[in-house]
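A single protein chain has been omitted; all remaining protein chains appear in their positions.
Just so it is clear, A, B and C label the chains in written order, and each chain counts residues from 1 on its own.
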Amino acid sequence: MKDKTCTAEEAISEVRDGYSIAINSWGLTGTPAYLLRALRACGAKDLTLYCNNFIPGISALEEIGLANLTGLLPQLKKVVSPFIGGRAFRNVLAEEEDIFEGRVQKGELEIETSSHGIYIERFLAGAMGSGGIYSPIGVDTVIEEGKEKRTIDGIEYVFQKPIRPDIGLVKAHRADRMGNLVYRGTSRASNPVVAMASKITIVEVFDIVETGELDPEMVVTPGIYVDRIVRIPEDDISSESKTNEVLKMIIKRRIEAEAAMSANPPQS
Amino acid sequence: MKDKTCTAEEAISEVRDGYSIAINSWGLTGTPAYLLRALRACGAKDLTLYCNNFIPGISALEEIGLANLTGLLPQLKKVVSPFIGGRAFRNVLAEEEDIFEGRVQKGELEIETSSHGIYIERFLAGAMGSGGIYSPIGVDTVIEEGKEKRTIDGIEYVFQKPIRPDIGLVKAHRADRMGNLVYRGTSRASNPVVAMASKITIVEVFDIVETGELDPEMVVTPGIYVDRIVRIPEDDISSESKTNEVLKMIIKRRIEAEAAMSANPPQS
Amino acid sequence: MKERMSEELVAMRAAKELKDGDYCNLGIGIPQLCASFVPETVKVQTENGALGYGPLLSFADMEKLAQQPELIDELMETRDPDLSDAGARAFSPAPGMSFFDLLTSFAMIRSHRLTSILGGLQVSEKGDLAIHSTSDRDPYPQIGGSMDLAWGAKRVIVAMTHTAKDDTPKIVKRLSMPLSASQCVDLIITDLAVIEVTPEGLLLKEVAPDWTAEEVQSLTEATLILADDLKEVEL
Partner (left out) sequence: MKERMSEELVAMRAAKELKDGDYCNLGIGIPQLCASFVPETVKVQTENGALGYGPLLSFADMEKLAQQPELIDELMETRDPDLSDAGARAFSPAPGMSFFDLLTSFAMIRSHRLTSILGGLQVSEKGDLAIHSTSDRDPYPQIGGSMDLAWGAKRVIVAMTHTAKDDTPKIVKRLSMPLSASQCVDLIITDLAVIEVTPEGLLLKEVAPDWTAEEVQSLTEATLILADDLKEVEL
C-alpha cells in the first residue's frame, strides 16, 4: 500500500506560484495552522486563498501555534471569503490591518466576497464537476454584481461558478494510514468539502492510527480524497496538547473579560 | 419537547393525491418497506415516485417484509429513476412486468430517466434551494433531450432542475426521540439526502433510543430534518430480526445458485 | 430622555417567540444574547456545524464569575475548544446534539426549518433587510451567513436597537444601506417596540414601557399601523 504520510515541507512542495489554495478557517479549531506555517516558509507567491473567514491581524497567534493569515498576505494576490474580518479588530491591530488595507488599495490584493452558503455550495459544485449553479442567495445585492441572473419558475437566482482549488489544506483530528479522516465537534466545518473539491488534498492531523482502528461508520472523509498525510510532531507548538493549552487560555481570558464587562457594563 | 413518534398510518396521512414521494431503493436494505406498505394502504393516487432503482415485479417480496414497488403502480402517474429494472427480470416475472410495461404503453405511467449522479445532485440542489445546476453528465445523450445545454469555459453541460419532494420516506437504523438518525453500512445510500431535500420527512426505524444515547459525531441526519418517526413493531414482518432472517435466506439462496452455476458453467 | 429597554430585555422578548420544538439560529449582536433565554425544548443551530448543543455562559453565570473569579478554573474543566459556535464561543455539550459539515449546515439554514433571529442595520417597510454593510464601498464585506439565514429561515426575526447611535431611524421606507435580502423580515423587535411586517405594512403590536405609539412613530421613518390590541411589551 502506498504510504501517504510525509512531512509538511514535502507535502507543501506540491504548491506552485499562482496556485489556488483552500483552507477551513472558522472558530478556534479545524484550521490547518501547521501546514500554513509550511506554506509561508515555502515562499510560493501569487496565490489565491479560499477561506471561510479571513481575519487579518493576529500574527502573534502564529507564535503560539495558531493560524496566521496576515503572515500569508505577501504571498497572496487574491482572497475569496464570505467574511473579511478587520473591522472588529481595527483598534487592537491597527498596524497589521494597514498591511491588508494598504495592499487592497494599491490593487495588489483582490478581494472576492461571498456568503457562507454560496461559498460552500460552490465547493460542492466543484466536487461534482458541475459547470455552475443558480443560487437563491444574494439577488439584488452586491453578490449579483457581474454575474448572470435568471428567473426559474418565477424565482430569481444568481449564477455561481464551481470552486475547484489546486490544493486543499485540511485539518482533521485523526487519520488512518489510508487517509480516512475523522473530525471532532465543530472543527469539522468546511474541511470535508474542501477535501472533496480540491485537485490535491493535504491533511494535517494530531494523530495517525493503523488502518482498521477507525469505525467505518464514523469516517467522514474517505481516504481516496487524501493525497498526503502530515502528522503534527508532538513537540511542535501546533500539537494537540500544546494547542489545547493555548486555546483553553484564550477561552479563559475571554470569559474573564466578559465577566468583568458584565460586572461593569459600559454606559450606553 | 414535541413528540415526533407516531404510527405509520398517522405519518402517511400527510400524503395527498398528486404528491411527489421520494424513497431510497438500492440493494437489500435501506428501503422504507414498512412505510411503503402504509402508503399502499392509504390509497393516495396520481403520485410521482422518485427512487434510485425501480425494479418492477417481486410483489411476493412484500409478503416477506421487503419493498414492493410493483404493488404501488396503480397509485403512480410518474416514476423518476436512473435505473428501471425489468429487463433483467423478464423471464421470471413476465406477468407483473406486463402491468408495468402495459401502463407505460397506454400512457398511464410516465417514466423520467436520469443517471444516479444527476439524480442525487438534483436532490442536493433541492436541499440548498438552488434553481438548477449545470451537470457534466449526459451531454449528447438521451439525458439532454428537452433540456438546456450550455458551454461554460469550453466544456458542455446539461441543465438539471432541483428535486424537492413533497414527502421523503426514509429508512434509518436507529433514531433518538429528537429524530437524530444513524444508518448502518450501505443502507445509508440516498436516505440522508432524501431527508434533507423533502418538504416533509417521515422515517422508519428498527429502534428508538433516548435522546443522548447516540454519539453526536455519528449522527448523519440531524433531527431537524425529521418530522415523523415510525418505529417498526417488533412483531411486524419488517422488523429487524424478521427482515434479517429473510435477507440472510436470500443471500444464502443466491450463493447456492452461484456455486451451482460455477460447478456447471453454461456453455457459451 | 426616556429609558429604552436594555439589550438583555430585547433579547428576552425575542426569545419569547421561540416555541417548544422550534429550531433556531442566533446571529451576532443582540440575537446572541437570546441564548440565555431560549427554553431547553428549543434547539440552537450554529453555522459552523452543530445543532442542539448546550448553553453558552449566561448573564447570571458571568456576574457570578465576576464576583468569584476562582470559579472560572472550575468552569474551564467543561470547556472544549472543539465545541465552539460561529463566534468562537465555547459551548457545553448536551444530549441530542449533532455535528456536521458546512454543506449540511447551510442546507439546514436554507431548509425553512429554522427560526432565524438576526441583528439589523436597517429594515424597510416591506421587510427588506440590511445587515452586512453600511456602505457600498465597505473595505471589509462581512456577509457571513446572514444572507443565507435571511433567505432560508422559516421565520426571520430582527432584534436590534430602534435607532442608530445618532438617533436616525433604522426602520425606514426604503433602505439606504446595501440590501442583504429583500422582503424577508417577519417581525422586528427593538428596544422600543415589537412590529410585525404584514402585506399592508408595518403593524405596531407592542411598545416599550412608558413609551407611546406616537413617540415610537417619531423615531421611525416608515409609517406604523397601530394594532387593535396594541399593548406594552410582554416579557
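To be clear about the criterion, contacts are C-beta pairs under 8 Å (C-beta built on N, C-alpha and C of every residue); 3 or more make two chains touch, one makes a residue touch a chain.
These numbers come from a predicted model, not from an experiment.
Of the chains displayed, those contacted by the omitted chain across the entire assembly are A, B.
Within the whole complex, the absent chain has one touching residue among B:Glu62, B:Glu121, B:Asp176 or B:Glu204, and that is B:Glu121. If you put the missing chain back, the residues of chain B touching it would be 26-30, 52-53, 82-87, 101, 104, 111, 113-118, 120-121, 123-124, 136-143, 173, 183-193, 220, 243-244, 247-248, 251-252, 254-256, 258-263.
Within the entire complex, the positions of chain A that touch the omitted partner chain are 1-2, 124, 127-129, 176-178, 180, 196, 211-212, 214, 216-217, 219, 222-225.
Quick note on the criterion: only the chains that are shown with their structure count from here on.
For this pair, chain B with chain C, the centres built from the Cα atoms lie 39 Å apart. In terms of their C-alpha centroids, the spacing between chain A and chain B amounts to 36 Å.
Distance between chain A and chain C, defined via averaged C-alpha coordinates, is recorded as 27 Å.
Touching two or more other chains at once are residues 99-100, 106, 110, 151-152 of chain C. Counting partner chains per residue, chain B has residues 124, 128-129, 217 touching two or more of them.
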